[in-house]
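Note that this is a trimmed complex: some chains were dropped, and none of the rest were shifted.
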Amino acid sequence: MQVKIDFERCKGCGLCVNACPKKVLCIGDKSNKGGYFVARVDKPEQCIGCCACAYMCPDSCVEVE
Amino acid sequence: MAKKLFKGNEALGEAAVLGGCRFFFGYPITPQTELSEYLSWRLYDVGGTFIQSESEVSAINMVYGAAGAGARALTSSSSPGISLKQEGISYIACAELPCVIVNMMRSGPGLGGIMPSQADYSQATKGGGHGDYRMLVYGPSTIQEAVDIMYNAFDKAEQYRIPVMILGDGMLGQLMEPVEFPPLKQMPDPSTKEWATTGTHYGKDRRIVNSLYIVASENEAVNIKLQAKYDLLRKNEVMCEEYMCEDADIIITAYGTVARICKSAVKALREKGIKTGLIRPITLFPFPTEVFHKYANSDKTKKFVTIELSTGQYNEDVLLSVMGKKPVEFYCRMGGSVMTVEEIVNKVKEVY
Amino acid sequence: MEQGIICAGFGGQGVLSLGKMIVYVAMEKGLHVTWLPSYGPEMRGGTANCSVVASTEEVASPLVSTPDCLIAMNRPSLDKFINDVVSGGMVLINSSLIDIKVDRKDINVYYIPANDLALQHANERSSNIVMYGAYAKLNGNIGSMDEFEKILIKQFGKSADKDKIISAFHAGYEEIKV
Amino acid sequence: MATYHKSNMLTDTPLSFCPGCTHGIAHKLIAEVLQELGQQGNVIGVAPVGCSVFAYKFFNCDMQEAAHGRAPAVATGIKRVHPDKVVFSYQGDGDLASIGLAEIMHAGLRGENITVVFINNAIYGMTGGQMAPTSLIGQKTTTSPFGRTVERQGNPIRMCEMLASQDGPAYLERVMLTDYANVLKAKRAIKKAFEYQIAGKGFSMVECLSTCPTNWHMTPVQACQHIKDNMTKIYPLGVFKDVGGAK
């Protein structure tokens, strides 16, 4: 499984982070052009492909494949 | 074709159908209700849709939706109901949707009365709603003229993508006259309506009907475009009847049913040896400014006399056209009272 | 030629259709016509009237402020319009309901007991037909008796009371002695 | 294990909502459902006035932008012209339950064959946090600065219940956009609503309890919790009407 986050689209809201049952994601320390600190895939190996993060992302920034 | 005796309201309904209208959304109000009553069965006859909406506000927004979807949609009301439609009209004007709106004016303000009035003139011609928009406004004076205007109103509305208003009054709506109807119009191919959200578009081609422009420069651009359209109307769409003006010392001016009474007065005055004429604008926006210029600049014309069923709303446009070059006298009745031929004759004699 | 007519009466007396029938006759004759009702929340009783204009020329004003002919079906209507009738004009009065006499000397006044004749020949609702007959007799320039009758038949041809109605029409027609 | 890709019924334009606002979730659920139902090139949407006023930029189909509260009237106009097209309106609570109450109720009574997605976030987001008719008792907003009370500002309005009291609507459900499980439920509800429309069953509405982190002054995660803890007490989830197989 691979989780990808659209860096410029992300608003750093943290809903994906909160949704992930395996704590795969976290809010990173890099901000994009909008000034948002973007979510980051922290532990990709733990991903079970449930897509909870993707479903919860209001801005459709998360792709799971 | 033989002429049929028709009530103004019903004749307008029939003419709308013949002119291609297939959608009506409206709410009852005297003195125009017969229009919707007529269409409540007539539109079903031709496979159209008639909805008595929950309110005038809803009606005008249904028109917005249907017009945006490519249909020929009509709504109709009278003064208080038209006031409620002002927001919606402003939206339609900005989204550049074609539609037709009938206002059979009754006396106001407030609930007022149901007798004829012309006191919604400024509202119709100068924007009763917010923002710098205009409608193409017609003020027919006979039922035949109303029919002919309605018959072509949707064509004009679509040509310019503009709301068209037919501004009548209770008298025009209630009057019966023999009228000749044109044939059922062949509809233009709907696919030529490049603005219409027909639901068949996806992705880049998709169509948007909108009046929101949050960036000032974009909103200004829209307004510039609208103004250019209004200039085009001023150039191409002015309609005006000049009746016995050539040799007239005094020119009466009036529109709508009032102009009919004025015509009788012109005849009566000429019988009394007072050379009188009549300027009768048929389009109220665009206003026939040039016609007034012509006579205001002529040595023959001594004076203008404006006659209206409101307190100078129409006269403002007359004054703006005559621009101080000749005196403009004024006579009006209000609140549903209608002047007689004699009153007009007397007024003209008084100022002669 | 231009004739301005006012037909006036109670809500249920059929004055609007009376005016309309006159219009049809004039139309058949090729005249220009207009018909304008007094409209309003009159559903709840009260008076009703209509203005009719028949003219050899295009009708400029459909408003009849000074009628050439007044058809008054009840007292309030007579009172309301009698002074507006032009000098030399005619007034048709439903004498079944109006028990006064008009004292203007410059007009021609005809008294027709319309309700009585209607009851006699047809039914109480036909008083307007009686007046239509009377009007026909007085206005040969609008149409002949046959032409008036033709319109009547068009309107009531399918009615069960057709014959009675025609009889009421004739009663009105005959009532006028000229 | 599953995969997830942005729906092709959404454009690439970044959404205009605040970070963590679940308006975005509602948008994508609609897009996904329409995609799954194969309705690309068969849809006309109506955007309201409210934070979702720009919905016409985001949905990848024909769109009309309606006056505040009038989306159901606009949708009615559209649907009558194109009865074979899928027509939906997307509306906030100020739009639908306050200024546009007559329009939504009468569309429901007419059984107008459209689908309404109703975002109940208990606040006026767009204009900066004023009280909505759906604001909770006790809720502080910029126009109920001491907290809403029944005495001063009246009772919260319950739209599913109101519509369910009448004949006309075919399907009414209230869902919440707070977590994975509920988002999936919401998606099923929205799908059903559109399926009913496609089957010609008439008016369908899905009320989505949605967050406004900005004007609730909460983090997005707190806001979701607030819905679960507090909003659902006044706005219970569930199906309020379902004509099922019947028309």
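As written, the chains take the letters A, B, C and D, and residue 1 is the first residue of each chain.
Note that in this section a residue touches a chain if its C-beta (ideal position, glycine included) is under 8 Å from a C-beta of that chain, and two chains touch if they have at least 3 such contacts.
Everything numeric in this text was worked out from a predicted model, so none of it was measured.
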Completion exercise
Expanding each displayed chain to its full copy number yields A x2, B x2, C x2, D x2
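Note that in this section only the chains that are shown with their structure count from here on.
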Completion exercise
Distance between the CA centroids of chain B and chain C (whole Å) is 35
Fill in the blank from the handout: Cα centroid separation, chain A vs chain B, in Å, comes to 58
Problem - Inter-chain centre distance, chain A versus chain D - centres from mean C-alpha coordinates, in Å - result: 25
Handout entry: Residues of chain D touching at least two other chains
Key = none
Exercise for the section: Show which residues of chain B lie in contact with chain C when the two form their complex. Expected result: 3, 5, 30-31, 114-115, 170-171, 174-178, 257, 260-261, 263-264, 267, 338, 340-342
Completion exercise
Note: in the complex, chain D contacts chain A through residues 1-7, 10, 14-15, 17-25, 27-28, 179-180, 183-184, 213, 219-221, 224
Exercise for the section: Give every residue of chain C touching chain B within the complex, in rising order. Expected result: 20, 23-24, 27, 32-37, 39-41, 59-63, 65-66
